[in-house]
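With one protein chain removed, the remaining protein chains of the complex are shown where they sit.
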Amino acid sequence: MVPLLAATAPPPVPSSFSGGAEAIAVLVLLSEFAMLRAPLSRSQVRLYAFQSLAVTALAFFVAATQHVPELYALAGFSFLLKVVFVPGIVLRLLKDARVDLVASNRLGVATMVLLAIALSAFAFFVVGRLPVRSHSLPTPALGLAAAVILVAFLLVMLRSDVVSQAVGFFSLENGVSVASLVVAAGLPLIVEVAFLFDLLVAVVVFGVLMRVHHGRTQSLSTDVLDRLKG
Amino acid sequence: MAAVDLAPAEIQALQVLTIVVFAPFVSGGISHLEARLQGRRGPRILQPYYDLAKLFRKETLLPNDAGWVFVVGPVLAFVCYLVVPMLIPVLTDYPLPLGYMGDILGGGFILGLAGCSVAVAAAETGGPYAQLGSSRAMTFGALIEPSILFVTFTVALITATDLPYAEAAVARASLSQVVRPAHLLAALAFFLVVLNDTGRIPVETHSGTLEFGMIDEARTLEHSGPLLALLQWGSAMKQLILYVILLNVFVAPWGLAGTTSLGAVLLAIPVFLAKAFAVGAVFAVIDNSFSKLRLFKITEFMAAAFLLAILAVLVLYLGSG
Partner (left out) sequence: MGWDLLVITIAPFVVSLVCWWAPVALGRALTLASGLLSLGLALGLVTARTTTAAAGWLRVDALSVVFLVAVTFLYAATSIFAIGYVRPGGDGTVTTRYNRRFFAGLNLFAWAMAMAPLVNGLALLWVAIEVTTVVSALLVAIDGTDGATEAAWKYVLIASMGLGIALLATVVMYYAGSSVFGAVHELFYPKLLGSAARFPPEVVRLSFVLAVLGYGTKMGLVPVHTWLPDAHSEAPTPISALLSGSLLAVSFYAILRFYQIAQRAIGPTFPREVLLAFGLVSLAVAALYLARQRDMKRLLAYSSIEHMGILAIGMSFSAPIAVVGVLLHVLAHAAAKGTAFFGAGSMLRKFGTKDMTRLKGGVGALPFSGPMLVLAVLGLCAMPPFGMFRSEFLIVSGGLADRHDALVAVLVVLVLLATLGLTWFSTQTMLSPTAEGVLRGETSLWIVGSMVVGLVALAVLGVHPPGQLSDLLRRAAHELGSGA
């Protein structure tokens, strides 16, 4: 698969700028992995805030290099929403619920991480086959975004507590954000704002339902949600 | 001032000497710093030398059931640690003749041979803790191996060779090479590998006395006298060798001698030691800030290292990152 002593020329070196941008995109993926294995709900939410910060940084980066002024406003708005507001809401909920440790792994951590690695590799291979050229961010960031999305699915499926699942959805949205920064940086502002507003509404609904769930079951685990089947 | 030029062979010898001579010094420095961080006065920096001298003066006691492997193991390991510095850029940024003797994998194999011979020697005694230590060390060694391999692949993909010198030269060439994600990820993965291989928190408490938690440390429990001295010296050398690879290949390949002149090469020694102390300080801080993982949780640590290494390859192979 990978030549050990390759006779071919080494791949071209990315410029410092795009290398840096891609490193940030890698951070987005790494924080997704960290969320997958984080044992504390609180640290999961903080990781989400960190991930959103990285996404916002990418948005600023695109705004600066592409000279799309409305992207600054958008990045600022998404910073407020995803780094400050959403984590704030969920952390407050956690504080009220007085639940810290949610041992909700359905698989061992190492197994989960290996599964996630396999999924990321799959995402990379699939995206690598697409004839996509980006003008705003290094193209490999698209593979990273796809990997984030798949790992977010894993997070939702393999962790059985409401916070993990909600954070999984929010971080899925982060992955889509990165993808849209890569391939659709010029999306009209009104559409972007609509997307963000939607996320805001979704967050509120998730918050309401988490509260209801905790109010009824006195726990954040979803293991009790097994009444409806068939 | 007339520059005195050194022959390549002399520089090569000097590299080995640097490792041999200064390894206990670096170990002592780190222990000292750790003690300070914990609010203790700590041992002198030169303490490891005194320990070695004392051990060499003592007699060698062999356990009843031990055979020749018990004696040969530590010696072989020591020899291995003498060989590896010839392959890696300790002092110079240009390749030395013997540097082509083996690539990163070759160096890895020799280090692996050293670890294996220590483990076999420890297992030879039949002492329960020593055996426990060797079996654990080999298990975790095998688990960390994929990460090392993928770091090697990354290097190979970046430089189209897998010589440590070439990777260092590429990293030195431009800032772009250092901030590219593949390089950062590989460096980080290798950092975790070093954490594991030098027996540091969160894998192992290297200064602990509790046998149940031991991995590498437990292997030397049955040895005594000069053999123990060789083992301790060897483990200090191994640590320094890993620092060399981490620093001069990945993280900070600067401050190496660019010419063959005596002055430049000699100047490279203190610079390198300073870098080694800096990275040692990082390890000491980590040692003090985290707690040891439970034995069964160490696989998570391995998984993290593997994740970073494989991401490096993926980013590079599929996206020229």
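Worth pointing out:
Chains: A and B, in written order; residue numbering restarts at 1 for each.
As a convention for this text, a contact is a pair of C-beta atoms (placed from the backbone, for glycine too) under 8 Å apart; a residue touches a chain by one contact, two chains touch by 3 or more.
Just so you know, these numbers come straight off a predicted model, no measurement behind them.
Considering the entire complex, the omitted chain makes contact with A. Considering the full assembly, A:205 is the residue among A:73, A:118 or A:205 that touches the omitted chain.
Checked against the hidden chain, the listed residues A:75, A:141 or A:172 yield one contact partner: A:172. Those residues of chain A that touch the chain absent from the view are 129-132, 135, 149, 152-153, 156, 162, 165-166, 168-169, 172-173, 175-176, 179-180, 183-188, 191, 194-195, 198, 201-202, 204-206, 208-209, 212-213, 216, 222, 225, 227-228, 230.
Convention: only the chains that are shown with their structure count from here on.
Interface residues of chain A facing chain B in the complex, by the touch rule stated above, are 2-16, 19-20, 22-23, 25-26, 29-30, 33, 37, 108-110, 113-114, 116-117, 120-121, 124-125, 127-128, 138-140, 143-144. Of all residues in chain B, only 103, 105, 152-153, 156-162, 170, 174-177, 179-181, 184-185, 297, 299-300, 302-304, 306-308, 310-311, 313-321 touch chain A in the complex they form.
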